[in-house]
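One structure follows; several queries about it will come next.
Removed: one protein chain of the complex. Kept in place: all other protein chains.
Labels A and B are assigned to the chains in the order they are written; within every chain, residues are numbered from 1.
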Amino acid sequence: MTNKQQDPRMYLMRITDSSSPQMHKLMLVLRYLLMIFVTAIMVGPFLWLAYLSVRMTGNIYTWPEAWSDFSLRSYLFVWNTPEMNIKPAFINSVVVAIVSVATTVLVASLAAYPLARLEFFGKRIVFMFILCTLMVPFQLYMIPLFRLVTQDLRLANTYTGVILPFVASVFGIYLIKQFYETIPVDLDEAARVDGAGEFRLWWQILLPMTKPAMGTLAIFSFVGSWSNFLWPLLVLQADEKMTLPVQIVQLSGAFVDRISYLAAGSVIAIVPVILFFLFLQKWFLGGLTLGSVKG
Amino acid sequence: MIKLIKLSIFLCVMGICCVLAGCSKAQKRQIVDEQGNKIISFYTMQLKTDFSDFINGMISEFEQNNPKVKIKWIDQPADGFETKLMSMYSVGESPDVINLNTGMMLNLHDRNLLLNLNDYLTTKQRSMFVKSMIDEACTFNGNTAGLPWYISPAVTMINTEVFKKAGLDPTHAPMTLDELMDYCRIIREKTGLFGVMLPLAENGVFRTMILNEGIPLTNPEKTQAIFANERSAEVLRKYKNAYDKEWIPRESVTGKHRRAIDMFKNGKAAMLVNGPQFLRTIKTEAPDIYTSCSIGFTAPRLPNYTYGTETQAVCISAKTAHPKEALAFALWLCAPKNQLQFSHLVPVFPSTTEALADPYFADKGTTPEQMAIYIGAQEVAKGVPNVPTLPLDGKLCRAIDDMVRQVFLRNVPPEKALEQAQERWNRILASHKQKETGK
Partner (left out) sequence: MKNSLLKRKLKTTSIAYLFLAPAILIMAIFVMYPVLQGFWLSFYQCDPYSSEATFIGWDNYRQLIADPQFRITLCNSILYLIVVPIIIILSLGMAVLVEPLLPGVNFFRAAWYIPVVTTMVVVGVSFRFIFSEDDGLINEVLKYMGIIQQSIPWMTEKWLVLITVMVVTIWKGLGYYMVAFIAALRAVPIEQIEAAIVDGAKPWSIFRNVKLPNLWPTITLVAILSSIGALQAFDEIYVLTRGAVPEATTLVYYIYEMGFDASQSSYEYGYASAMAVVLFFIVLAFTALNLWTMRKGGWSND
């Protein structure tokens, strides 16, 4: 019983996976082997990257003859050279990402509610409209969007201009709508009988129950904002405002492919995203979920 | 409760509107700052990593000499540089001084987006530069689109170890196409390595392979392409033969010049044909290869021409608010003293006669870098770049690259591919002429 409280799915796996304890152990070993295999494929290219970031001299394809071929110099250079702007860019990126994530989740959760729960005029049309915006290739409207943002709205060189065009995430609306739809309607009905309005319903019942969806969306929009290269490059003009991806690409010099700098910069850039991911998944992907809330 | 929703949503919408409105006040590009200083924005391509001190030093010295002018230097990544430029231009806010390579300079010039310097340069200022560098590499249809900032002619870097292993003389770089192919075959047979990787389908590089055999690309008026002939086909066949027999790497057709540097750096190719500035990477990342490096003239080439020159220019936007100050700054960047300092930082070559006459370039030296400087300077001194500047350069290059791919990857007979490429060139040249006369 205690096991079940920790993670009901563990308990389920235990009782479904196995006809006997030995069988269970075997399955577990197989599972881990499979997981390690997948890890090798997924992380392999990244390890190569990490290797490139510390291998400073010598032929990168041969086994190093001396330990001096390895060094953390690139990290120190990338992090400490003021002209590279990595530190400020890092902070800029964090700010942009946090604002993007918060706004995206709010906007998507708001929009998803009526689409999932309310019957209203024009629902289908609105839904199609929203879906349509997902399908437009960015190249089709990049230049008009740039003109709009910098000329008509005068948002050149502002973070608003960087963030705002992307906060209405179709993917997010869709994802959260799907989750809202899995929540039994009788909960709403009960609340309505208690005299709750739509807003309270959304705020007090649906929102707390869709943490996994919001967490997923938060991770997605964090990554989206964190790795966006072209748009910040276009909108921002001052060097001190630039975001991380733009600065990282510049680490490779004009005459030289400084792969070790580039790699070090990329490794630095990956760290916060993984931390954010670990932080969020503890909250949203690990703990309580719908089933248990209901119980 | 409905009030609450309404209120919250209203706030949300208002918030967005406020943000929009709030930001709409500021942010028109400044051309003069609060103290009345003229602001000149200066764009470079990925120079920040290696040359921050040098460029900042030039800027602060310039600002001291010109107290009413402030330079705003912004270094842009090479990826997205063009997109950034075009979007800036499309909203009429281009930077004032821009560092461009020949191809991009041509693009912008074709669109009348660069200041024609004929009206601004004095004869004296003009005569500072090596004549061909400003009159041929930076002047199109009689308009001077930019000032040559620095140039880098190609030299041959030789991995002497591999040469010795293959029984070749490392002090002797191959001189002709046949000799080059011979070297590649010998190196491949004796060592299993490659002789050289020449990126054959990158930015129309095969034009130079044709030119280097003394075959003209166009008629003197630059209106008709005339390169589809048996001699050009022979050049293609020689390369194709080497490719099929794997004397040269398979990636010669799909890889770019950075890949060629990679192969040389990692000891997979015995020679590298490129600008001496790349020796810097080799020196830091592959010191053992650098120390055994020998430098030779580039082959195959015509003795009278500078091979594979890449000109980096500083151009001034036609939309600048301060053309005089922008030009003064551009000239300052090209000042012999500054060019010389740049050459000391990285083996690139000055475009002014005074700087080129510096003893630094006459010193044969003993290090590979100094050897490359000596040989490169001799190339530059010839003064005649081998590739003629043609309008719509990018499209022409694309036609050449497509031709190479047809021959190498699809096994199209060289004669046919050349014929097609020539037709394409003629169409492009004709369309440009039509546009010119239509203006």
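The definition used in the following text is that a contact is a pair of C-beta atoms (placed from the backbone, for glycine too) under 8 Å apart; a residue touches a chain by one contact, two chains touch by 3 or more.
These figures come from a predicted structure and were not determined experimentally.
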{"item": "Where the missing chain makes contact, among the chains that are shown", "value": "A, B"}
{"item": "Residue of A:168, A:191 or A:207 in touch with the missing chain, whole complex considered", "value": "A:168"}
{"item": "Where the missing chain touches chain B, by residue", "value": "2, 5-6, 9-10, 12-13, 16, 79, 81-83, 85-87, 89-92, 103-104, 106-108, 110-111, 113, 194, 201, 203, 249-251, 253-256, 259, 263, 266, 268, 392-395, 397-398, 402, 405, 409"}
{"item": "Interface with the undisplayed chain - residues on chain A", "value": "6-10, 12-13, 15-17, 28, 31-32, 34-35, 38-39, 41-43, 45-46, 48-49, 52, 61, 106-108, 110-111, 113-115, 118-123, 126, 129-141, 143-145, 147-149, 164-168, 170-171, 173-175, 178-179, 181-182, 198, 202, 212-213, 215-216, 219-220, 223, 226-227, 229, 245, 248-249, 259, 262-263, 266, 269-270, 273-274, 277-278, 281-282, 284-286, 289-292, 294-295"}
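Heads up, the rule we're going with is that only the chains that are shown with their structure count from here on.
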{"item": "Intercentroid distance (Cα basis), chain B paired with chain A, Å", "value": "38"}
{"item": "Residues of chain A that touch chain B when the two form their complex", "value": "56-61, 83-84, 106, 110, 143, 146-147, 150-151, 153-158, 160-161, 164, 196-200, 229-230, 233-234, 237-239, 246, 249-258, 260-261"}
{"item": "Touching residues on chain B, where the partner in the complex is chain A", "value": "1-2, 4-5, 8-9, 12, 16, 19-20, 23-29, 45-50, 52, 74-80, 83-84, 86-87, 90-91, 93, 258, 261-262, 265-267, 275, 277-278, 280-281, 284-289, 346, 348"}
